[in-house]
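Only a single protein chain was left out; the remaining protein chains are all shown in position.
Now for chain A:
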């Protein structure tokens, strides 16, 4: 049974529907990421769960209890805010202790639990500092410790990493995930960063215009996006517009310019306008003359672990990435052969593509 259920949530501001009939079921101990561009309603959804925003319609049930109309201070959730929202006039220890005090935890016990929380986020010994004297990463940890110290049954993370620099963000992804697994706490993360969503969560809920358009494990969501929107939002992709030319029970043949592409396990009516997708890393570089087609290297960028290439071909500009295996790929201007496996092609109807952002 679901631990947290959102049922038909609608939130309107005047005529604008910030959340437009959202349904979500979260299992106990699960880490869910609400992923989407700004304005997709993900933050409003989080605030509805927290109780800062009252949904216009719908029901929120947490652990069998309907909390739709419960005041935020009585929901007992742990929340990490985008700005961390530490109390600037209190020490780190006082910040963490605040929630315990509000719950009437005795003083001695409070001290112990503050120390535990500080240990958990590896900030032991910094309890007497004020937030101002901490770095961004440390403040973030205090915010996490403060949210976890009250032992909430649900943890809400509102774009918690957006104020950290890239390297620190990567470290915190791994660390926060480890803490979440260790405590087994049900967690909802709001983010617009697909890497963040993929690194940390068990399932990703891709949001668009106030709805969840797809909810899947990171691997499934990346490999089999249900819509051009999800496909484009979760990483980079090559899209080729075409029409279904031939079909049989095993695959669709799509005419893209003068090339026929075979997309297996798909079925569409003849003549349908479709997009064929392939991820940049699924395209292979092969010797000129072999492979499915050839092209001229337009762009070659070295990213350390990867090479980013753009190849001009009769399908248009094809983006691809190659792992850096020690030998640089052919230079810009050279002719190369390209190949892929048909299993890596994806097919989506073009009508949906209008929703693409």
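As a convention for this text, a residue touches a chain if its C-beta (ideal position, glycine included) is under 8 Å from a C-beta of that chain, and two chains touch if they have at least 3 such contacts; residues count from 1.
Assume contacts and distances are computed from a predicted model.
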"Class E sortase", "Respiratory nitrate reductase gamma chain", "ABC transporter permease" or "FUSC family protein" - which is the UniProt name of the missing chain: "ABC transporter permease"
Contact with the hidden chain (one of A:35, A:150, A:252 or A:274): A:150
Of A:73, A:182 or A:331, the residue in touch with the unshown chain: A:73
From A:103, A:122, A:224 or A:265, residue that would touch the chain that is not displayed: A:103
Which of A:10, A:61 or A:85 contacts the chain that the document leaves out: A:85
Residue ranges of chain A at the interface with the undisplayed chain: 50-52, 71-79, 81-83, 85-90, 98-99, 102-103, 130, 132, 146-147, 150
